[in-house]
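A short write-up of the structure that comes next.
The complex appears here minus one protein chain, its other protein chains still in place.
This part shows chain A:
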């Protein structure tokens, strides 16, 4: 087998909050074209890791490389422009804008910066056809004119994914995409994630282990801010330390 093609790698990633180390020397390699899951008990530092990788938090130490390029000191918006786009735990839609507008705001990024305040927004109609396609992909066509804030939770997540995909990111970071979802939504979003993973790399934090088992090629288990185990689901799920961490946390 040839050397794995690493798209995103972190070395000795560390984040200290006053007196508390949330993430401690984490090494992470995400292989191109795979679905990589980050799991671990509550407080393991998964979301902090995510925030560090997308620079929504500044790491205390360590380096992050995307496609071999050091992005450790970049601003979050700049990282998004490179093609690493994240989602959020709480569904991240623009609640007062319509479904169409939500997706269009991502497509609008292709114009570069939109500081043209003197121009009629009709120029954005050029993106409508593509926005409709994206919305169709996630099955929201009948809600296209609806205000995003009034959608059901599952549909908000779907809209969020449509918006993210509109940027055509090389890499997606999904923070608990299934959190708080009804079972039928879970299977729909699962199928959607699998479909979109065909052309891109996905790193996700997820609690729903059956989803993780089903979707991911590789799993990294975090506990107390450190990497506990790594590998495919079959190996990781049998690792006694992982079982210990989960059960321990359950009783703690």
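Observations
We adopt the following convention: a contact is a pair of C-beta atoms (placed from the backbone, for glycine too) under 8 Å apart; a residue touches a chain by one contact, two chains touch by 3 or more; residues count from 1.
In the analysis below, contacts and distances are computed from a predicted model.
Missing chain, UniProt name from the options "ATP synthase subunit a", "Branched-chain amino acid ABC transporter permease", "Cytochrome c oxidase subunit 1" or "Protein SCO1/2": "Branched-chain amino acid ABC transporter permease". Only one residue from A:71, A:85, A:135 or A:211 touches the chain missing from this view: A:85. Contact with the chain that does not appear here is found for just one residue of A:21, A:60, A:147 or A:208, A:147. Considering the whole complex, the residue from A:15, A:36 or A:104 that touches the absent chain is A:104.
With the whole complex as reference, residues 54, 56, 75-78, 80-81, 85-88, 92-98, 100-101, 104-106, 108-109, 111, 113-125, 128, 145-147, 149, 163, 167 of chain A touch the missing chain.
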